[in-house]
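For this view, one protein chain was removed and the others were kept in their places.
Note that the chains are named A, B and C in the order they appear, and that numbering of residues resets to 1 at the start of each chain.
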Amino acid sequence: MAEEKAKPRMPIESGCPDGFQYMHPTMLKNYGNWDYHEHVRPGVLKHVAKSGDELYTVKVGTQRQLGPYEINLLCDIIDQYADGHVRFTLRGTMEIPVADASKVDALVEAITDAGYPIGGTANSVTFISHTQGWLHCDIPGTDASGVVKSMMDELYDEFTHEEMPNRVHITTSCCQINCGGQGDIAINVQHTKPPKINHDLVSNVCERPSVVARCPVAAIRPAMVNGRPSLEVDEKKCICCGACFPPCPPMQINDAEHTKIAIWVGGKNSNARSKPMFHKLVAAGIPNNAPRWPEAAAIVKKILACYKEDAKDWERIGDWIERIGWPRFFEMTELPFTRFHIDNWRGARHTLNASAHIRF
Amino acid sequence: MAEEKAKPRMPIESGCPDGFQYMHPTMLKNYGNWDYHEHVRPGVLKHVAKSGDELYTVKVGTQRQLGPYEINLLCDIIDQYADGHVRFTLRGTMEIPVADASKVDALVEAITDAGYPIGGTANSVTFISHTQGWLHCDIPGTDASGVVKSMMDELYDEFTHEEMPNRVHITTSCCQINCGGQGDIAINVQHTKPPKINHDLVSNVCERPSVVARCPVAAIRPAMVNGRPSLEVDEKKCICCGACFPPCPPMQINDAEHTKIAIWVGGKNSNARSKPMFHKLVAAGIPNNAPRWPEAAAIVKKILACYKEDAKDWERIGDWIERIGWPRFFEMTELPFTRFHIDNWRGARHTLNASAHIRF
Amino acid sequence: MSTPKNPEKHASYLPKEKKSKKPFHDTPNLDELEKGPWPSFVTGLKRLAMESDMMVDLLGQLEHSYNTRLGYWKGGTLSVFGYGGGIIPRFSEVGDMFPESKEFHTLRVQPAPANHYSTDMLRQLSNSWNKYGSGLIAFHGQTGNIMFIGAKSDQVQHFFDEINEYGWDLGGAGPCVRTAMACVGSGRCEMSNLDEQRIHRELVNNFMDDMHRPALPYKFKFKVSGCANDCMNSIQRSDFSVIGTWRDDMKVDQEEWKKYVAEKGRQHVHDNIISRCPTSALTLNDDDTLEVNNKDCVRCMHCLNVVPKALSPGDDKGATILIGGKRTLKIGDLFGTVVIPFKKLDTDEDHEELVELAEEIIDFWAENGLEHERCGEMIDRIGLANFLEGIGVDVDPNMVAHPRTSNYVRMDKWDEEAAKWEERKKAG
Partner (left out) sequence: MSTPKNPEKHASYLPKEKKSKKPFHDTPNLDELEKGPWPSFVTGLKRLAMESDMMVDLLGQLEHSYNTRLGYWKGGTLSVFGYGGGIIPRFSEVGDMFPESKEFHTLRVQPAPANHYSTDMLRQLSNSWNKYGSGLIAFHGQTGNIMFIGAKSDQVQHFFDEINEYGWDLGGAGPCVRTAMACVGSGRCEMSNLDEQRIHRELVNNFMDDMHRPALPYKFKFKVSGCANDCMNSIQRSDFSVIGTWRDDMKVDQEEWKKYVAEKGRQHVHDNIISRCPTSALTLNDDDTLEVNNKDCVRCMHCLNVVPKALSPGDDKGATILIGGKRTLKIGDLFGTVVIPFKKLDTDEDHEELVELAEEIIDFWAENGLEHERCGEMIDRIGLANFLEGIGVDVDPNMVAHPRTSNYVRMDKWDEEAAKWEERKKAG
C-alpha cells in the first residue's frame, strides 16, 4: 500500500473526448445531413434534417459559472422536459436540444419559471463573452462577471427578443490583453498610466530580459535602483498597455482611478458579406465604476439604440457604420471624436482617409 | 557698357503666369458656368455652357517632345481651322478648343492629314504618361520615349476608338522612382541586382552619410576599400531599388541584362466609385528589349484584351479585378503567380487574404 | 423580476441553512449584483458559501476587489503528475485577510468538440468537483475549456485523477498547443461543410505531448468552423483556423426560392440579398428564379443565411485553412491568413494530410519563432512567402487580397519562380 501511494498515477492522455457519445440522438442520426432551420420564436430554433427529422433547440442564458445547485436544477428540467442532452455555445449559452415539438413549450416554461432567460438567437443581443476578472485572473483591471451581469441586466429584453438588425455579439475583457476577443461591441479595460514599479520585488520575481522583450515599444530597460537590479520605464514611450505586468507583477499597471474602460465597435468575425473586420475605438476614459458600471452601460445602450433604429436588416454594426460613415456614427451616438481615435500604431496609414470620399 | 555687362540681370519672379490671357474666349466667357458635355466621336468632346454656348475639343496625340517644325505645323492648322488657342493635358495630349461646330470636321481632317492621331477621349486608351529616360535623365534603366512610342503604335486603334469599358491610363517609368506615377497599367523598370560600386569614385562624388541615409532597408554602410573611404552593400538585405544611385552614381544599379521591366495594374487615382487604389505587381522579369520592347507590349495587350472582353462598363481595370478576383485575373491573362506577388514590405499584412472569401 | 413560482427551484434560491462555519463578510458591492433579471453569479457564489468557508472568503476577497478596484491573485507553478500545464494556479495576495481562499486554482479540462454533454455526465463532473473543489464550474472558458474554478493545491491531483479515469483530460496553459474548438456544425447545422467533430479531435489529439508539456515558443490554438459564418471566431482567435467551404456550384432549390420571393416580395429580396452579395454574383431573374454566378461567388454565406431553405453549399466540400490569428500582443491584432485555399477532407488520407500540415507548421514555428512569439507574429516578421516555403506550400493568388503594391523587392529569381507556376499549371 505504502509503495503504491509513493508511485503516482500516470495520466491517461486521452485528450479531447469523443463527442458522439454525448450527442443528442437526433443529432447523431442526422449528423452532416441537415436541410434547413427556422426561428420558431426568440430562443427557440428548429432544424430540419434531410431525413425529415426535426430538432428544436432552446437557448438559455446563464451566469457561465455554475455550481451544483444550478447544474442539478437545469439537468432536472432537461431530463424532465427534454431529452437528457445539452450543449454549450462558445459564448457560454446553454442549448437544450429536444426532438419533440410538443415538448418545447413546457420546456421553455420550466426554464423561465426557474429564473433563466430564453433568447440569444438570431438577431438578438447574445450573451456577452465572459472572462475571469477579479474572480480569478492575476492581471485584471476590472471584473468580468460583474460587468457581464450588469450589462445583461440592462440588455435583458434584447436577449429575449429578436429585434436588432442582425446578431449582436458583445465581448468584454478585464485587461488590454482582451481574452474576450473582438466584438460588435467590446467593453475593455484600458490602462492610462505607466506601471508603477515596486523595485524591491523585481529582482526576486522577474526575469528581467524577458520582461524587457515583452514591451511592444521598447520602453523598458534594466536599471540599478537603490543598488539592486531592477527595471526602468521610459514614460514618454510607454503606451500603458500592461504587457509587462503578467511576466513582472511588480510593474503594477492597475490603479483604482486610472484604469479605465474603453468601448470598441464594429468587430466582425463572420465572412458574411464583408470580410472579417477588427473592432474600432469609439469611447474611452470611462470610469471603472464597479459594481454596475453605469457609464459604460449607458454608452453601450446608446450605440445599440442608434444601430437598432438606423441599420438595415442583416447589417452587423460594422457593416452599418461602413455604410453611414464614421462622421454620422459620432453624430448619432453623440460620442466625442478625439485625436486618440486616429490610429498611430504600425500601419496606421491604412486607416486614414486617403480619398476624397467625404460625408457631409 | 562693360559695367552693365558685369551686372547680371535680376530675375522677375513672376511665377506661374495668368492663364486667362491664353484661354479660348468661350472658356473665358463661361468660366465656371458649364452645364454638361457629350462625346461627339472619339477624340472630340462637346461642352455646353449654361449660357448655351458650345465648345468643341479636339484631342490630338503627339510625341510630347515637339520641335519648331511640329509646333508650327500644328499652330498653322489651329490658326486656320480652329480659334488660335490650344492647351495640353497632364498626359501631354494636345487639346484644341473650337467654338464653331461646323469647323470640327475640317480641323479633324487637317490634323489627321498631318499624321497626328485624334482620340484619347472617354473610354479609350489615353496617351501614356511619358518620362525622360535615356534622352535626358541621369538614372534611367530604360528609355521612355521609345517605350511610349512603341506601345502607342501597338495601341493606336485603342487611342482612336472608345471601346474600352472605361478610360485606360497607362504610365511608364524608366527607373523604380516612377516619375510616371501609378496607372491602370504601369510599365516600369525593376532592377534585379544590387549596385556594383566603383570604389575609386565614391569618395570624390558621394556624400557618404546621406547615401547611407537614403537606403530604405539600411543595407549600405561606410567602409574603407583599398585604403580609401567608400561604401559597402549588404547584398542579402539589398532590395535593388536603386535609391542609392542618384545621390551616388558610382553605385551603378543599371545593367544591360539585369535591369528588367515589371508590369503593374489596377492603379486608380479617381475617387469615382472606389477610393483611389495603388497599382499592383502582375508581371516582372521582362527583358528590357529596346528598341521595341515586344515582350512588355505583348503582356500589356493581353491584359487589355482580357479587360476589354470581361469588364463591365465603367469598371476601371482595378475595379474589374476587384470584382472577378485575382485568381481569375492570373488565369485569364495566363501570367504566372509567384512568391514575389506576395507583399513583404511594411504593412504587408494588410494585403493578405484575411478572410474565407475564396474564388474557385 | 417577478416572484418565482417555486422559490426552491430558482436561480435566486438561497438555502436557509448555513453549513459553512465562517460568517459572511459584508458584501454591499456584490449585493448590488443580485439585483436585476439576469441570473446572478453572486447568488451562485453565496449558495456555495453557505456550504464552504473557502467560498465565504472568496466572496470577501472579491468584495475587497470591488471596493479597492484592484485584483489580488498572483500566479505560481502547479501541475499534475506527468504534465507541465493545464492548471492556472492562483494564490491570494490578501490571504491573511481571507485565509480560506488563499489557494484558488483553476483546472482547464477539454470538453468534447462543440461541448456536447449528457445530463448524466454533467452531474458526474459536478459531483467530482464538489468533492475536491469549490463546486464552481465555468461553461466554458473563451478558449473552450471547462474551467473548474477554485481548488486548493492538495486537491488538484485527486480531482484530476478521478475525472481522468472516466474520460476527461486537461487542456492547455502556457506556451503549448491549446484546447481546440469546433462549432456544432454537422450536429445540426445545414451550413456545415465539414466533420467538425473529427477534425477537432484529430488535430488536437495529435498534439497531446505539445499540450501537456509546454515547450513551444508560445500558445497555439486550433478552431474549426463548418462554414464561413465562422461561429468559432477562428480567423481572429486561432493560430490554425479550419473553415468549411465548397468548390462546385451552390445548390439552389428554385421552387423554395420562388416561394420566398413570392412571400417577401422582389424589393425585399433585392435589398436584403441581391444587393448584399459582396461580389454581385446574384441576379434575380424576371421569372423570379435566382441566377448565381458561381465563379464570382466567394462563399461568404450571406445569401445562404437568409434563405437556408432554398440555398445550400455544393457537394464538393472541403476546408480553407488560415494561419496566424490572435489578439494584440505584441505587434497589434492579427487575423489569420489564407494558407490553404481549399483542402479536400473526404478520405482518411485527406484527414492525415491535414494533421501533417499542422505538424509541419508547428515544427517550423517551434524552430523559427522567437520566445513568446505567436505563429502569426512570426509570419509577419519573416513574410508569408518565406513561411510558405518553410512549410512546403505553394503560393496561390487566393492568399492575397491583392498582389504587392510596393516595388521594394528583389526579384532576380523571377524566372525560376515563374517556371514553378507554369509547371504546376501543366501538372493541372
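Criterion: a contact is a pair of C-beta atoms (placed from the backbone, for glycine too) under 8 Å apart; a residue touches a chain by one contact, two chains touch by 3 or more.
Here the structure is a predicted model, which means the values were calculated and not measured.
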Touch criterion as defined above, residue of A:137, A:238, A:296 or A:317 at the omitted chain: A:238
Residue among A:56, A:159 or A:278 that touches the chain left out of view: A:278
Contacts of chain A with the absent chain, listed as residue ranges: 176, 178, 188, 190, 192-193, 216-217, 238-241, 258, 260, 262, 266, 278-282, 284-285, 321, 323-330, 336-345, 348-360
Positions on chain C where the hidden chain makes contact: 275, 280, 328, 332-333, 405-408
Hidden partner chain, residues of chain B it touches: 8-24, 27, 30-32, 34-37, 47, 55, 57, 61-73, 75-76, 78-79, 84-90, 92, 94-95, 97, 113-117, 129-131, 133-143, 145-146, 149-150, 152-154, 156, 176-182, 210, 213-216, 241, 243, 249, 254, 256, 259, 267, 269-276, 278, 288, 290-292, 312-314, 345-347
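The rule is simple: only the chains that are shown with their structure count from here on.
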Farthest chain (mean CA position) relative to chain A: B
Contacts with two or more other chains, residues of chain C listed in rising order: 228, 230, 235, 243, 278, 299-300, 335
Junction residues of chain A, two or more chains touched: 271, 275-276, 346-347
